[in-house]
Every structure is written in C-alpha cells, then in structure tokens.
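All protein chains but one are shown at their positions in the complex.
Labels for the chains are A and B, by order of writing; each one numbers its residues from 1.
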Amino acid sequence: MLIPLIVLSVGAVAAGFVFHRWFIDPESAGEFWKGALFFNEHLMHEMHQVPLLVQLAATIVMLSGLLIAYLTYIRSPDAPAKFADTFQPLYRFLLNKWYFDQLYHFLFVRPAFAIGRLLWHRGDEGTIDRFGPNGSAWLVQVGSRAAVRLQTGYVYTYAFVMLIGLTAAITWAIAG
Amino acid sequence: MSFPILSLMLAVPAVAAIACLFLSAPAARLTALAATLIDLALGVVLWTSFDVGGAQWQFVEYAPLFGRFGWALGIDGYALLLIVLSVFLMPICIGASWQAIEKRVPEYMAAFLFTEVLMIGTFAAQDLFLFYIFFEAGLIPMFLIIGIWGGANRIYASYKFFLYTLLGSLLMFIAMLYMSITAGTTSIPALLNYDFPASVQTWLWLAFFASFAVKMPMWPVHTWLPDAHVQAPTAGSVILAGVLLKLGGYGFLRFSLPMFPEASASLVWLVFGLSAVAVIYTSLVALVQSDMKKLIAYSSVAHMAIVTIGLFAFNAQGIEGAMMVMLGHGLVSGALFLCVGVIYDRLHTREISRYGGLAINMPRYAILFLLFTMASIGLPGTSNFVGELLSLMGTYQVSTTIALLCTTGIILGAAYMLYLYRRVVWGEIKSEEVRQMSDLTPRELWLLVPIAAAVLWMGVYPESFLAPMRKDTQILLARIDRAKPAGDSLPTKGTGIVPAAHAETSAHGSAH
Partner (left out) sequence: MDYAANLAMTLPELVLAVGAIALMLVAAWGGPASTKAVSWASVAVLGGALIALTGPASAGGDAFYGLYRADAFAAFAKVLIYVGAAVAILMAPDFFRRTAGADLRPEYPVLILLSACGMGMMVSAGDLLTLYVGLELQSLAAYVLASFMRQDTRSAEAGLKYFVLGALASGILLYGISLVYGFTGSTLFDEIAGAYAAAPLTGSGRSLGLLFGLVFVFAGLAFKISAVPFHMWTPDVYEGAPTPVTAFFASAPKVAAIALAVRVAVEAMGPAEVQWRQIVIFASLASILLGAVAAIGQQNVKRLLAYSSINNVGFALIGLAAGTPEGVASVMTYMTIYLAMTLGSFLVVLQMRDADGQPIETIASLAGLSRTRPGLAAALAIFMFSLAGIPPLFGFYAKFAVFYAAVQAGLFPLAVIGVVFSVIGAYYYLRLVKTMYFDEPAGTFGAGDRLEGGLIVVAAVFVSPLGYLAIPALSAWTLAAANSLF
C-alpha cells in the first residue's frame, strides 16, 4: 500500500508544476482546451491579482490540518476521545454527517416508497386494473350469467323473445 | 429483383419451427439454435450490405399474392436496426431456454421461432395489412409461451396480455382499412407521402395510438406488462422486453409521425403528458417492488416513456435518441431479465429478499449484473446513456418542463436499480441456499457477454448505429417539419462563449 501512496503523493505535489501551462496558464491553456471547456482568459489573468492571503489559503488550511493530525494521532492519541466526550452533541452531529442521511431518508426516501406503494396498490391495482381489464371482465361475466339465465330451455320463453324482438322492430319502423 | 434475403430470413425460422414440432427435445433445441444462428448470420449480411445513405428502401421485394394486399418487404435504417436487434437476441433466447425449459421443448422452440418470423416480418413489411398480420399474429406464440411455460399465475397474465393488446390493435385495424380505401393503396412507402385531411388525421392518429400505446406500453395502459413479464419464462421476458415492446415505438415512427404529422403535432401534449406521468409513476412503483422481474418490467415502462417523448420532439436528436433508447433498452432489459433468470434457475424464486451477498460466491455474475445495472441507469459509456441524452436533449427543445420531469426519472432509475443491486449482490450471504449457488456457467457467459459487448459498443461508438438511420431521420423530419410544434426552451447564443482568437483581442484587451 505504501508504494502506490508514494506515487500518488509525488503526483499530488508535482502535477501542478507540470501541467499548469496547459491547463490554466492564460497564454497557452486556451490553445490546449480549444473550446472543449469554457476558458476565460480574462479570469485567469485576474487570478494573479488576488491578495496573497487568498493565494495561500489552501496551504494554510492544509498545514493546520497537518498540525491537528499530528497533535491528536501522534502526540496524544487519547485527545480525540476526550474531545468527543466533552462536546457530545457536536460530535454526534458530525459523526452522523450532519444527519443528512436521516434528513434525506425522511424527506425523500420514505415519501418515495410510500408514494410508490400507493401508486402501485391504489393506482395500478386499485384503479387501472380494477376498472380496466378486471372491470370489463367482470361486466362481461355478469352479462354472460344473465344471458345464460335467459336461455331457460322453455319454448314459450323463446317464442316470447322472438315476438318482443319483432314488436320492437315494428315499433322502430313506425317511429322511424 | 435482387436476392430475396428478407424472405429468406422469414423462411428459415418458419421452416425450422415446423420441423421442431416433429422432432425430439434435443433435436428441437439444436434445430432452433441453428436456425436462429443462420438468421443472425443473415442479419449481419443484411447490415453489412445495407447501403448507408443510399436509397430509403432497400432489399425491396414485392409479389401481389393476396388480392387486396401484397407480399411487400423492404427495410430502411430503422427497420434494419430493429431486425438486427431481433436476430441478435433470438439465439440468446434459445440458449437461455436450453436447460430452463424441460417440458414440451419442441413446441417451445417452435413458438419462439414463429415469434422470430413475426418480429422480422413486422419490421420488414411494406404493406399496411402485411404489417398488421405480422404485428397481430405475434400475440399467438407469446400467448402460448406465457400460458404453457409461465409461472403460477400464468393464465391470468396470458389472457390479459392477449386481450389488452388485441383491443388496441383492432382500432388501428379499422383506421388502416380507412386509409387504404381513401388513399387507394396499401403500400406503406406510398402512404408515407399521402396527406390525409387534418380532421381525419386526428381520428386515425388516435386509433393508431390505441394500438401502439398498449404495445409500448404507455401509462395508463401498461398494466399488462408487469403481469406478462413476471409470469413469462426468462426467454419470453427477454423477447417481450427486447423486441416486442419496440413494436410500439416502431409504429409511432413508421405510421403516426410521418402519416399524420398535423395530428401528431397537435397531440404532442397527450404523449408528453402521459410519458411524464409514466416516468415518475412507474419509477416510483418500481422502487417498491419485491419481485425482481416486476421491478425490471416497471422500469421498462419508464424507459419507453423516454422513447415516446423523444419521438414526439420533432427533431433529429429526439428521434435518433428514441431509436437508441429502444435499441439500448432492448439489449439491457433483455440482459437484466437473463440475469434474473440465471439466479432464478438456481433458487427458483424472484423475491429480492431471498437473495443477498451474491458478489461473494458469484463474482463474475456480479460484474456482468453491475454492468447492465449501470447501463440501465444510463451511465456514460453504455448504450442507454447515448439514447437518453439525445432523447432528453431533443425534448428540451420542445418542452423544458417535460424534459425536467423526465430527467427525474433517470435519478429515480438510479435509485431503484442500485437499490436492487445492493439487495441482491452486496451485503452478507443471506442463507445456506444462496451460498450453494454457483457462478455463471460457460453457457450463461455465452449469453451475457455478447450483450455486454454490444452495450459497450453502443455506448462508446454509437455512430455505427446512428449512421444507418441518419438519412431516414432527415426524410422523416422533412416530412413532419411543416407541423413542428413551437418549442419553449428558446435557446439563445451564449454571450460568454466566444472563440479563443476573438477573445484574445476583445476581452483580453479591455481588461488590461
């Protein structure tokens, strides 16, 4: 594991020196990107004009991080635990990543699942299928039972239906 | 007339199908595999000899066999790609059924070969009624496949599939009759240039919509799909998701848009509205499924909605993107169903909760499943990314709102697919049964690796697939441009983006 880390650290330190001419240098980087990225040369020039403190901001943060790491992991390894004990709420807050996961779970995940279940059971099954295919099938079955019941097997029923049909047709002819 | 390669592609599986019925199970398997591989080879020949940028219709065949309509075949770029997709997936389907299907093998193989005939026929048909016959006849073998070799609730699913789609298609049939009588021809190329009055177009469009929306399927007529997928055998699901769903999109592309441009334009709101609802609705429903196949089935509905918005964007990006989504989804969802089939064959359950930790004992499976999961989400470098990006770009030009709504579907897609993957593949091994499961066999690798290669090919070099359809898209756009709806995105030239040379003199100079 050590060797890859060494290689990576070399890159981390040296990459900027090697590539800055192509990537950010206002004179030549525009040529390199050729519009693939929006490269604002004007802004790149302005970059050199910012106050020194801003330019060193990253370095300062890095050094203070280094210092804290040295103090808490090498100098006195029990310091983190003490810190955590002292600032319980803050520690928990940070440990749980600002409770963002819980917040997301509450705001997005749970509602999404609830809505999904609702749409599935109430929407697909309860509405679309119930009134669509299953409803039509039910309607047809009801009609089928009625039609079968009408078929009594008695000649007089059949004759009656025929005469009703005839009468209806004649009425239609008179009315029309 | 040149060599009738399309008829040959139809004849090979048809003859093999009939032969299968009279063979024993092992012989039927081999016959089916041989026939589908021959068709795959013919498909490759078809693709390589297709003249990209040449005539719109190629490999044309015509024989006035049936009185009112004829045996008219011919393909353009769209049809070519979908035929290639079909013949590519078919040998994989046969391979996937090699061991999973144990009962009534000859009939099974025959049903699949007939399905192949009908799929190729649908894409190649150049006659309105020939198209309808192929389109509709596909119901019969699929009905049998679901009903005979399906799961526990197969009978309900097969009826639902059959009657649902039949009802939609019949309305289209009446519209087709009207068109052929009014225009005096049944030739699709001729009808593509026939202008129906705008008032009639709306009715015809709606009739076609009834059919294709069910086939697609679009919300709210999608409910047959989850049932059909869940009950169908693995290969049945593959072919259903891989090719049969594409019939709807193909229909919109071939009929609705070019034949009824005005109606298409005036009903864009309907398509967009239903698609936007579908993307969000079905993605949310997919999220809560506990059955793997049902989850993928619902995700198919969401993906197909991306197809419909792209098609009705009335611009090249949208239409080409829609085609790419169709092809990509055909591969990816097919592969996902195969992935489900692989573990179903071992544990005989599709319940997600029964699985877990497959990465530990099935590493090769985990890798391929991961690839297809990522492709389904639309990760750059995979087929679906190209299609979804183009499709959404095209839609954005017409309606920013719809594009926004549909993009959330991609996020939800990532949610349900990753959630599925996490539960099945990661974590601890759930049970002793799961621990017993062995990694992919060479046969299964042979099924999944070609699809994986195709998915990456489409993602890395989509030009191979975009080139054959580019000219067709231009022809289509020239046809429908007159009805193109106004977009609301109002793209303006960015003021900040200035050529480097120009910036040198202006911005640079003024700053100093």
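Going forward, a residue touches a chain if its C-beta (ideal position, glycine included) is under 8 Å from a C-beta of that chain, and two chains touch if they have at least 3 such contacts.
Not measured: the values here are computed from a predicted model.
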Going by the touch rule at the top, give the shown chains the omitted chain contacts. A, B
With the full complex in mind, choose from B:R29, B:R154 or B:H329 the residue touching the hidden chain. B:R154
Using the touch definition from the top, which of A:G35, A:G65 or A:G143 touches the missing chain? A:G143
Tell me which of A:L5, A:L71 or A:I170 is the one touching the absent chain. A:I170
Which one touches the absent chain: B:L167, B:A198, B:V277 or B:I429? B:L167
Missing-chain contacts on subunit B, rising order, are 21, 65-68, 104, 107, 129, 132-134, 136-137, 139-140, 143-144, 147-148, 154-155, 158-159, 162-163, 166-167, 170-171, 173-174, 177-178, 181
Contact set of subunit A toward the excluded chain (per top definition): 140-141, 143-145, 147-148, 151, 153, 155, 157-159, 161-162, 164-166, 168-170, 172-174, 176
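Note that only the chains that are shown with their structure count from here on.
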For the pair subunit A and subunit B, the C-alpha centroid-to-centroid distance in angstrom is 24
Quick one: which bits of subunit A touch subunit B in the complex? Just the residue numbers, please. 30-31, 34-35, 38-42, 45-46, 112-113, 115-117, 119-120, 123-124, 128-129, 132-133
For a test of understanding, state which residues of subunit B touch subunit A in their complex under the given definition. 160, 163-164, 220-221, 223-224, 226, 281, 284-289, 412, 415, 496-497, 499-500, 503-504, 507-508, 511-512
